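Note that one protein chain of the assembly has been removed; the remaining protein chains are unaltered in position.
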Amino acid sequence: MTRVMTRSMTGSEARAGAGLAAPAIVYFVLFWALPALAALYLSFTSYDLSGTPEWVGLENYRQMWANDEFWASVRVTLLYTVFAVGPTIVIALVVAVPLAKPGRLRAWLRGLVFIPAVMPLVGATVLWQVIYSTGGLADTLAGAHPWLTDSGYAIWALLVMVIWKYVGLYVIIFVAGLQALSANVFEAAAIDGARALRTFFLVTVPLLRRTFTFVIVVAVTGAMQSFVPAYLLTKGGPVNATQVLPLYLYNNAFSYSRFGYASAIAIVLLVALLVFAFTQFKLIRSDEE
Amino acid sequence: MTAIPRRDLLRGAALLGLASPLAACGSGGEPVGSKEAGPQGPVIAWMHHEEANDKYFNAKIAEYQRQFPKVTIKPLYVPIANLDTKLSTAFTTGSPPDLIKVGAWTLAERASKGQVAPLPPAEFGAGSLDELKSRFDTNAFAALTYKDQVYGVPIDFNSVHLWYRRDRFEQAGLDPDKPPATWEEVEELGRKLTTGSQVGLQWQLADNIWAMLNFLPLINGLGGRIVDETSGRGGLNTPEGIQALEYYGRQGNPRLSDPVGAFGLFAKGTSAMLVSGRFTSSLIPALNPKAKLGETFDSAVVPSWAGKEKVASGYSWGWLVAKKAKNPYTAWHFVNWLSSSANVDQQLSATGLVTPTAGWQKLPSARDKASQQLEEQLPYTDFGPVLPQWTETIKALLDALESVIHKQRPAKDAAAAFDAAVARILK
Partner (left out) sequence: MRISRALTTLALIGFVALMLLPLYSMVVLASAPDDSDLSGLRFHGFALFDNIGQIMTDGRFPRYLLNSVLIASAVSVLDVAISAAAGYALARLRFPGRAALLNLVIIALSLTPAVVMIPVFVALSEIGWLNSYQGLIAPFLASALGVFLVRQFALGIPAQMLHAARVDGAGELRIFFLIAVPLLRPALLTVLLLQFLAQWDNLIWPLIAASEQELWTLPLALSSFEGEHGIVYHLQTAAALLSILPPLALFALLQRYYVSGLTLGGIKR
């Protein structure tokens, strides 16, 4: 598709390209590539920021392996990721199918459903803190429960907020994906209930494959990076029930001054995220074929 | 073990071309105080934000500056949740404030990193440390000492008391003039005070320092310790530790919630007993104007185990001066001025904060019952472990306490997990 690529590289093009890309190259090298290497180095050291990093080999990783709190945090992160992504995508798709149809009312609804997604997360979390407080909206609607003070409830309370926050974003992405499909699919889907469901699973879903992949990658990496909701709403508690990996990393670095150990957590997180980066990489590179 | 020079590696790695002329900005040229010149110049002082405190200190700063016009005290009131992180950042960058007011439990970390200066008796006009100490109450410097070196001047000095609701006691047919004196009685009365959603004693949960202050009298009262600082061993997986943990797990209901935690539950009367400091006498009416000290609620000395010695837990805040302070003389001068008995009295009535100077308990504002109980408890007050890794250690304690009270683990497992965590942390 890109005819540009078939021409040979000219001197002026190379100069212009390098010039335009230079600030970004400098930025990504200084603020991503080198820090990632430095984090790798620090993960083999013991370092409290006041002295010099002391080489300890694999000690941090050994400690991590043997530490229940780390594994608890991994479990919380996995649970959080699965349930922040799965239900959000299902709800978003179910809502997006009817919402993608034309009409003024639906256009309005699309705009409204998007609002939570563009709210700043910190402001939203502050709001949910009140919603989950004793006598708050959650108590009023669903009966009094220890939403944030019981280790069984807290993670789900957190997830409800996160799903609320992001479902609108995926609705909009699915709507755009659906609207890009040929109108026939919708006409067919509108004929009758039973056929509609069949059409949905046999035609619409496969056609949306690309959108799905995109949404899943965005949602999974987003969930695995999530820090603010757990930090503000529950501080990781009770009994570490909501201590996701980024929060565990933050606590070790900035509360306990264990920068070496925290860097080792960062590296583990990095490896996990690279798996998803690889998926994304293949996805994006396929554009150029 | 090799130490690769961090400066070369990281500076070289991440900072090519980033150096800025702005980075070199210094303050320089401001006058600083000394014995000869007297107090003068700017003093940057950080403390945590609390409305009554902010108001009091602003007034005192104005008054001090009228007396010593060459001094400017620049206060910064940081929200308490961010104070320690902010201070760590400031110390890391090498530009800490001159004077800080911090929880004494963070002293060991700062002192072990060489961030704060030892207390200089000479700047207080005292011939020796002992002379300076004699101007203060028994035990006043206990929490501000690390490895036999004293670092700061105490302020907001507290031990915990047993607060109880007289109204709830009366409703349950108990004598409101006979608060429980032993932990066994607390539990027994607790059973009588538990009805529906109401409970007897409710611990202060989900908070490092308060979890420790609530738990320490239990374990130390049995003769145990949370951590043995010299051996670096955790002390929960012992008969005393496990008994204390089990007791802890039996009181109250961890699922009760309130925006202000256990304070709020006590203010509403949901809980009938609370282990807390002297400031509770003014906090509770502030949270619930219907609650009146002496009528609705009251305080008693902290309980002990039947037949065992009394142990109270306590905490102190302290005025510390950074080792890299630009104006240490003036900073200490201001602290000394704040500790005059007239100021100690005013501070107590305006903010409820105790500066434990010798004879403070005889000041007009210290006539209340809780002040007298604080004074009574002082000789047997323990301030908890003194460790550079305090935050991480006490977080492990909090995990143990919470997992027991939330019934996730038996006390024995939680105790073993805590001791293992301590071994890892203090290694």
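Which chain is which? They are A and B, in the order written, and residues in each are numbered from 1.
Operating definition for what follows: a contact is a pair of C-beta atoms (placed from the backbone, for glycine too) under 8 Å apart; a residue touches a chain by one contact, two chains touch by 3 or more.
Just so it is clear, the model here is predicted, and its values are computed rather than measured.
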Option from A:Val76, A:Val167 or A:Val239 whose C-beta touches the chain left out: A:Val167
Among B:Val32, B:Val71, B:Ala90 or B:Leu338, residue touching the chain not depicted: B:Ala90
Per the touch definition above, residue among B:His48, B:Arg165, B:Arg225 or B:Lys310 touching the missing chain: B:His48
Positions on chain A where the hidden chain makes contact: 1-5, 9, 12-21, 23-25, 27-29, 31-36, 38-39, 42, 49, 95, 98-99, 105-106, 109, 111-116, 118-124, 126-131, 133-137, 139-140, 164, 167-168, 172-173, 176-177, 180, 190, 192-193, 210-211, 214-215, 217-218, 221, 224-225, 227-228, 231-232, 246, 249-250, 253-254, 259, 262-263, 266-267, 269-270, 273-274, 276-277, 280-281, 284, 287
Touching residues on chain B - with respect to the absent chain: 6-7, 10-11, 13-15, 18-20, 22-24, 48-51, 76, 78-82, 85-87, 89-90, 92-95, 259-261, 263-264, 283, 287
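What we mean here is this: only the chains that are shown with their structure count from here on.
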Centroid spacing, where centroids are CA-atom means, of chain A and chain B in whole angstrom: 38
Residues on chain B engaged by chain A in the complex (per definition of touch): 1-7, 9-10, 13-18, 84-85, 88, 91-92, 109, 113-115, 205-206, 254-259, 389, 391-392, 395, 399, 402-403, 406, 408, 417, 421, 424
Contact set on chain A toward chain B in their complex: 26, 30-31, 34-35, 37-38, 41, 47-50, 52-56, 63, 66-69, 133-134, 146-151, 235, 237-240, 251, 254-258
